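Below: one structure, written as structure tokens.
Heads up, one of the protein chains got dropped from this complex, but the rest are sitting where they should.
Our next item is chain A:
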Amino acid sequence: MDPYEVEFIGENRIISVIPNFSYDKIYLICGEFGPFRAGLPINVPLWLAMMLKQKQKCRIVPPDWMELDTLENIKEEEKRSRFFTKMPNEHYMVEAKLILGAASEDVPNAAEIKTIIKDIWDIRMSKLRTSMDALMKSGGGYGRLDHLTMMEINSAKPILPSAMDYLLQIQKKAQQRLQQPSALNTSTFSQSGSSQNT
């Protein structure tokens, strides 16, 4: 799966915006939103928020978790714990990228927030790498990965499943060799013995 497809799925999340226009309720197929009143916050899907922001028709309200203290706590928690901690939501990277990309002026301390989110991502990715390594070395056919978000899993998709497939094939071949009675035992020794003599 491509990263932009994960982003597409993440864009269905609901965030809050403050429109600068007024409009009645909109009946979309994915739900109804509105009525829009200038200056009052309203919940809309992320893709809609991005479009409104690009047309300069709204201000984005950063989600609750996107502030310095919360993110610092999450980062500390992630550093301390050996396993993956629960992220504020399933698509934190998609939301962060889109909101900080299009609407960084609406987010207080945008630059520091970018750095902290990047640090959290790096810590989680390095944990993912070490645990993939451990999984492969233990000859694993099964692993549990709670609290990993979709984007992180997607980054491991080119490598981990195919590595495990190959490991399985190698194990199968090895097992077949063991089960087949070896026809090579004594006859070749005697043959090589005789060829050495001549």
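Simple rule for what comes next: a contact is a pair of C-beta atoms (placed from the backbone, for glycine too) under 8 Å apart; a residue touches a chain by one contact, two chains touch by 3 or more; residues count from 1.
Here, contacts and distances are computed from a predicted model.
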Hey, which one's the missing chain according to UniProt: "DNA replication complex GINS protein SLD5", "Geranylgeranyl transferase type-1 subunit beta", "AP-3 complex subunit delta" or "Translation initiation factor eIF2B subunit epsilon"?
"DNA replication complex GINS protein SLD5"
Candidate in contact with the missing chain, chosen from A:Leu28, A:Ala111 or A:Met125:
A:Leu28
With respect to the chain omitted from the figure, which of A:Pro41, A:Gly101 or A:Pro161 is a touching residue?
A:Pro161
For chain A, which positions touch the chain that isn't shown here?
1, 5, 8-9, 12, 21, 23, 26-32, 47-48, 51, 57, 141-148, 150, 153, 157, 160-161, 164-165, 168, 171-172, 175
